[in-house]
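A single protein chain has been omitted; all remaining protein chains appear in their positions.
Note that the chains take the letters A and B in the order they are written out, and that residue 1 is the start of every chain.
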Amino acid sequence: MKLKNLFLIFVTISSFAEEYAVVSNTILDDISKNQIRAIFLKKLTHLNGIHLVPVNLASDSFIRKSFEKELLGMRKKRLKSYWSNQHYLGNRPPVIMKSQKSALVFVKNVQGAITYVKVKGLDDSVKVLYRWSDDEKE
Amino acid sequence: MLDSLNKSLSKRLLFSFIIIGFLPFVIFLIYTLVLSETKIVDKLILDQHHQASQISKFMNTHLLSLDKEVAFLSRLDLMDDILAEDIDKRISRLLKQKKDDYNLKLNFFVINDKGQIIASSDKNIILTKFPLQDKLNKNTKKFFLDKKLYIYSKVFASFDKNKNLGYLILEYDLENLNNYLDHTLNAYAYIKNNNIVIGDKAPFDISINSEKDSISLDDYIVVYQKMDSILEEWYVFYVVKKEIALEFFYNFIHFMLYLSPFIIILTIFVSLKFSKYIVKPIEDLTQVTDEIILSKDYSKLLYMSSSDEVGRLAHSFNILLNTTDKTLYASEAKSSFISNMSHELKTPLNAIIGFSQYLISYEKLTDEQLDIVSNIENSSQYLLEMIYGILDIAKIEAGKLETDIKELDCLSLSKECFSMLEPLAYDKGLKFELKTKDYSLNFFKTDEKIFKQILINLLSNAIKYTKEGKVVLELTNTKDKFFVKVIDTGIGIKKEEMGKLFKEFTRIGNSLSSKQKGTGLGLSLSKKLSHIIDGDIYLESEGINCGTRANFVLRLKD
Partner (left out) sequence: MNILVIEDDRANAELISKLLEKEKYNVDVAVSFLEGERAIDKAFYHLIILDWNLPDGSGYDLLKVTRELLIESQVLMLSANSDIGYRVKALDAGADDYLCKPYAIVELLARVKSLLRGSSSNKNPILKIGNISINKQRKEVFVNSKEVDLTLAEYDIFEAMASNPNKTFTKFELLNLSNNKYASSVMSNIIEVHIKNIRKKLSNKEVIKTIRSVGYKINLSS
């Protein structure tokens, strides 16, 4: 882990693009990109008996947009119709936190919580599951 | 009192008027005082109950809406921020917003499952421990502590209905409910639970006996009801000062009472005036009639202006006066006529009798002439006697016969009469007795001439109408009557002829009487004379040949 982190930090420092990461509560094991996608689409709700709680940031958040592009591969419109359909099946979209800060606290407090934040300012109270970077500035 | 009422028409009128004047007023006053107050109070109580119900309803509606709000807020997705420790302060902001919206003394806060206040409308208490954790035990409920009402609801994660995030609590200051309680000067509206009171408490204690009741005290009318719904442990009280509630009523009563002396005075005054006014004509009439009686001037007439009953009375009275005047005039005329006649009759008769006697005494007359002149003399004597009798009767009828009342020894008078007629009785062979059993009068006030005249008349009648046997003169007296009885064993009187006895010029007919002399005036005159001296004469007889009892009775005065 430490090595990976160091690597990430290195990478972050050495590039001008924003580094984002998908983080989760420390209780969780590693999760693949696909799994992350599935979780955020609420196709995957449990892992190792732990109830998964995906947390979105505000809908106008740049990070979210980046996340959805990067990990979900779905555009807003498509996501909207997806969740519309899901609504009728009784699935609700993920919890929304207003800020990265609150999202992070949420993730720290809630077992099975996953969210995405800027890499900058992260500590080891949360587990990093995936990283990506985006050239597009906020 | 009743006696004086009976004696005075004007007092009766006055009394009647006063009663008529007072009665409605008094009845009205009594009704108002006694019944109205009760009715008004009852109505008041009804109103107050209604008021109390309204208060209760409004309060509960309000609190229910808050309750709903709490439930609503607790189910917001926003509550998930509890897990984020409300770092974004989204929840606090919302709670603050809500508090501001309500603009009441209340606070919302959210506590996490550890009892820490995560968010609140009051930023000062954030991150403090919620002190009343132990009171929270059900889903959506409430509890009261001091003057605060706590409405709370469990909060669950939006993503996991079983995950209890904590509680949303509304701390509501019950003082807010004052908005629903009247704060007026003379009414107390408050709610009470054991010793906790919200609102203006009445200055005295009220013991609660039932769920809904009213108490009417001297100064206040109290109404209380048990409340329901959220405030189900509470009672709402509505206390009204009687004085104010019944202000109009009391004012009215005071007005009536202030008015009453005036009404009393007015009624009495008007009654007096009226009763006097009505009675005045009668009094005037009485005054004039009194004058007439005193002056004996019956030619005076009454003047009456009104044509009502009193006027008609006066009119009738005048007719009566006129009649009396005429009668008296006639009577006066009769009297002077009588006395004139008396003189005019006696004078020539005196000459006739005188000359007849002269002829008999002084002139030499033949037997035949003697007979003739004797007849003249006899007839004239009868005539004279008749005239005396008629004149006496006329005087009596005109009320002009004068009596000379003295204290007399009637026994000796009776003896004189007795001895005067004794020879006559003896000559007829009759027993003639004077009895004085049960006679105890030494003196008796009466007129001597009349007494003797009556007695001689009765005695001579008795002797005249008795052929054989006896004539008894009996004197007796009781406590209040003096009896002079002449009892004979003569021819008696037929029952049918009793009525004719005292009629003038009537003699009871039988074979003997045609030979008897007499004017027929004797008994009639005697009876009339007896009345003048406060007595009477009545005859008793069992019938023909059963004798007669002549009763001459006189009243004994004390």
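In this section, a residue touches a chain if its C-beta (ideal position, glycine included) is under 8 Å from a C-beta of that chain, and two chains touch if they have at least 3 such contacts.
Just so it is clear, the model here is predicted, and its values are computed rather than measured.
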| item | value |
| --- | --- |
| Shown chains that the omitted chain touches within the full complex | B |
| Option from B:Gln97, B:Asn251 or B:Ser419 whose C-beta touches the chain left out | B:Ser419 |
| Which residue of B:Ile253, B:Ile456, B:Ile533 or B:Cys546 touches the chain not shown here | B:Ile456 |
| Contact with the hidden chain (one of B:Glu385, B:Glu497 or B:Asp534) | B:Glu385 |
| Residue in contact with the excluded chain [from B:Ile360, B:Leu408, B:Met498 or B:Cys546] | B:Ile360 |
| Option from B:Ile27, B:Ile293, B:Ala333 or B:Ala351 whose C-beta touches the chain left out | B:Ala351 |
| Residue numbers in chain B that touch the chain omitted from display | 342-343, 346-351, 353-358, 360-362, 367, 370-371, 373-374, 377-378, 381-382, 384-385, 417, 419-421, 423-424, 426-427, 449, 452-453, 456-457, 460-461, 464, 516-519, 522 |
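We take it that only the chains that are shown with their structure count from here on.
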| item | value |
| --- | --- |
| Approximate Å spacing (C-alpha centroids) for the pair chain A, chain B | 110 |
| Contact footprint of chain B on chain A as seen in their complex | 51, 53, 92, 94-99, 101-103, 105-106, 109-110, 113 |
| Chain A contact footprint on chain B (complex, rising order) | 77, 80-81, 83-88, 90, 157-160 |
